[in-house]
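Worksheet: the structure to be examined is printed underneath.
One chain of protein is taken out of this complex; the other chains stay put.
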Amino acid sequence: MAVAVAGLGYWGPNLARNFDELGALVALCELDPALRERYAARYPQARMYGDFDELLADDGVDAVVIATPVPTHYALARSALAAGRHVLVEKPPAMRSGEIDELVATAAERDLVLMPGHLLLYHPGVRKLKSLIDSGDLGEVLCVYGNRQNLGIVRTNENALWSLGVHDLSVILYLLDEEPDACVAHGRDFLTEGVEDVVFCYLRFPSGKIAHMHLSWLDPHKMRKITVVGREKMVVFDDMELDRKVTVYEKAPWKRTDSYGEWQTRSGDISIPKIPTDEPLKLECQEFLRLVAGEGDRTKVAEDGARVVRALDRLTESLRER
Amino acid sequence: MAVAVAGLGYWGPNLARNFDELGALVALCELDPALRERYAARYPQARMYGDFDELLADDGVDAVVIATPVPTHYALARSALAAGRHVLVEKPPAMRSGEIDELVATAAERDLVLMPGHLLLYHPGVRKLKSLIDSGDLGEVLCVYGNRQNLGIVRTNENALWSLGVHDLSVILYLLDEEPDACVAHGRDFLTEGVEDVVFCYLRFPSGKIAHMHLSWLDPHKMRKITVVGREKMVVFDDMELDRKVTVYEKAPWKRTDSYGEWQTRSGDISIPKIPTDEPLKLECQEFLRLVAGEGDRTKVAEDGARVVRALDRLTESLRER
Amino acid sequence: MAVAVAGLGYWGPNLARNFDELGALVALCELDPALRERYAARYPQARMYGDFDELLADDGVDAVVIATPVPTHYALARSALAAGRHVLVEKPPAMRSGEIDELVATAAERDLVLMPGHLLLYHPGVRKLKSLIDSGDLGEVLCVYGNRQNLGIVRTNENALWSLGVHDLSVILYLLDEEPDACVAHGRDFLTEGVEDVVFCYLRFPSGKIAHMHLSWLDPHKMRKITVVGREKMVVFDDMELDRKVTVYEKAPWKRTDSYGEWQTRSGDISIPKIPTDEPLKLECQEFLRLVAGEGDRTKVAEDGARVVRALDRLTESLRER
Partner (left out) sequence: MAVAVAGLGYWGPNLARNFDELGALVALCELDPALRERYAARYPQARMYGDFDELLADDGVDAVVIATPVPTHYALARSALAAGRHVLVEKPPAMRSGEIDELVATAAERDLVLMPGHLLLYHPGVRKLKSLIDSGDLGEVLCVYGNRQNLGIVRTNENALWSLGVHDLSVILYLLDEEPDACVAHGRDFLTEGVEDVVFCYLRFPSGKIAHMHLSWLDPHKMRKITVVGREKMVVFDDMELDRKVTVYEKAPWKRTDSYGEWQTRSGDISIPKIPTDEPLKLECQEFLRLVAGEGDRTKVAEDGARVVRALDRLTESLRER
């Protein structure tokens, strides 16, 4: 498998390092000559390009990893797919539903991998949530909500929904595996006109489940948390904890048969399962290589990514209405 | 000052005890004969009634405290005001905007006190928040949000908005002292049809401030928290803490003059001021006696109470639309 | 069973209330006339005495509960046993090894119950520790330590060892069920000459186990905690927690067979078992009634109490040496 990484600014170097460690890195692409020089020295075996078209002209490259600025994701992914390359593209892969649907269609047509880089989906703690849900351990899931507050940089070109919410939304949709039928967002732009600093999102699903996100970089609490409320148990994934990433609560509403149909809450043991400390980015890169190699369901990965963009697009529309 | 307490079920006994300790308790009223017997023994000096009209016929009573079930609040408060009595009525004093407006008008006409029992407004921690805001210490307030989760009983006759939200809403409106121009609520009834267990509320104010409430009794986290985000500082009131009820964060967005208009966050000292441990209920009862005695602004207290009911009414309407 | 409570100052009223609720309270004894009057009104069925000898002359009393000031415990317990009464005596039952050994001998001779009021031994959380140890779940217990800091009143007549340490020591000896062969204490009297405010105690047991206590009322941390380190698991009982009184850690040293005899630590799941919320004092009073009724091992209870006094006495001696 021969992988190229395009974009060596903020996150790209981490991707390059991982694919190098996996023995798959063959090329790099970056506009800035200073960065090209630095990474050419670090990865002497990789061919270095200053132009994305030249990279695509390199026949020795099977797959392209796109870690360039967000507004360029869609166009570069489209070119790469058009050139017959498998694509791993940083989140969000596109800014509009129409764009992502087009990318998914192209990838499907040409049987190429189109994988968005939703890092959290490869976090062992999130995987634990998923397995607790899928095993039926939590009972019917009623509500999932995310808190992402006071983390990440205050941005002036991307609001809290796109900058922070994309993480929680990818997890929520992955856990529930359902497309929401209502997407409502509220928020305000306090610091930079048109860029919301505080955003609240409400999602409703056809199954009756609901979800919520509280997103803000203006907040005293540092939070990166996903809470899942099931009818039998409740689970919290708290990414600010070191040793207690996932906590399972035996806490549930409970209809006493001997009373007058009244609900009570029953609360029992709490458990904090050991979560492996595997690096999510490495797991993500390995998954990409597996998909390129023909293992796993490449259609599902692309579709899941599209679902996230569609929801972001609808939430943005809702935010603008108000 | 001669005070009567009506309703000796759940909360009434606490009110009776406080007014007794303040030397103002002269009468009690309760439908249940067993409760009448118990409290007649405890307060032998108080006249005991089994009927609210009889209580109102007692000329020795200046003020009536209404702690009966929620659906009766409005009608009993109306009767008491009509009979020329000052009224302290448990929250919510009414379920509809029209009702509370009518009560306020009656009280104003007859120059009577109409005070809703918003206990949290007399909490020294909430008073601290108010004084921090009013002193300008926090800078312009941008956002206030409340979390009230996994506390209080699962109810089948009152949803999380009315049962839990009334507390946070009274605090939010007290802190901002402004009537919201948008009130949106989302939520779901998982356990009892028509009774929402999980509710999210978004409020927008004419000044541009926003507020949010996360209300739920189906939750693994026990939370009773109000967070205020100011442009200079941020403050949290956490009622689950014993010694750290209020925390002030020197954390603020900050526009560097030497950079390209970019925002950064500046975070400095954290301080946890000592909060007096005075019992809020005692302070509430004292405030009522002061108002009855002609001190303080009785019009404002009634109006503030009405503002809470109007917002609850609009949030309920929003919740029903969806 | 007919029980009398002597001493209605600080803790006695709680004992009186519990024995009353258990239907066993027949008499009270108190020097202060004002307290006598108050409790005579509350317990009209109980005979009231102002003199301990008069109480002992009351033939209708089977058992005496002693909740008078600490320096009087020994003498009153001796009189009560001499008068053929079963005794529940607040901690510490005596201040010297010789005294407690005498009490134990007298009780044994006359086949009377002599139970010290070690409340914590009836705490469901401590019972959980004991059952985890006894079941072998923790593996061999290596070390137990207690932290009791910044709690309780600064005393001028009793040092931190006797005022705070008696609690932890009773638990440690109950858990290990062994008499220490070394008892060393260090500390300092900062506020009142001769009354140590900060005390550290080290105990060694014949089995090789060790224990430690950190006792202080001059401390910023509020702690009431017992930690048990086993070879397989570790457990913490934290009495400042509301819902998480007991936490079990799968954390253990672990000798890798494939390495060069090196030790590593293995850390696995954490679990927080649900602990019943039964009131310890009620359980203690019930236990006393059971012992008086001839159930359970009354010899062991007296002996266990003596072991605590002997260790306190030796620790005091060690403290004085330095």
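For clarity, chains are labelled A, B and C in written order, and residue numbers in each chain start from 1.
Just so we're on the same page, a contact is a pair of C-beta atoms (placed from the backbone, for glycine too) under 8 Å apart; a residue touches a chain by one contact, two chains touch by 3 or more.
Since the structure is predicted, the reported quantities are computational estimates derived from the model, not experimental observations.
Screening C:Met115, C:Val171 or C:Val198 against the full complex identifies C:Val198 as the residue touching the chain left out. One of C:Lys130, C:His186, C:Lys274 or C:Arg290 touches the chain omitted from the figure, and that residue is C:His186.
Summary of contacts with the chain left out: across C:Arg38, C:Lys130, C:His212 or C:Arg290, the touching residue is C:His212. The omitted chain makes contact with chain C at the following residues, 142-143, 145, 150, 154, 156, 182, 184, 186-188, 190-192, 197-198, 200, 202, 204, 208, 210, 212, 214, 216-221, 227, 229, 231, 234-236, 247, 249, 251, 253, 255, 261-265, 322. Listed by residue number, the positions of chain B touching the unshown chain are 243-244, 250, 267-274.
Everything below uses one rule, namely that only the chains that are shown with their structure count from here on.
Comparing chain C-alpha centroids with the centroid of the full set of protein C-alpha atoms picks out B as the closest.
If each chain is reduced to the centroid of its CA atoms, chain A and chain C end up 54 Å from each other. Inter-chain spacing, taken between the CA centroids of chain B and chain C, is 43 Å. Touching of two or more other chains is recorded for no residue of chain B.
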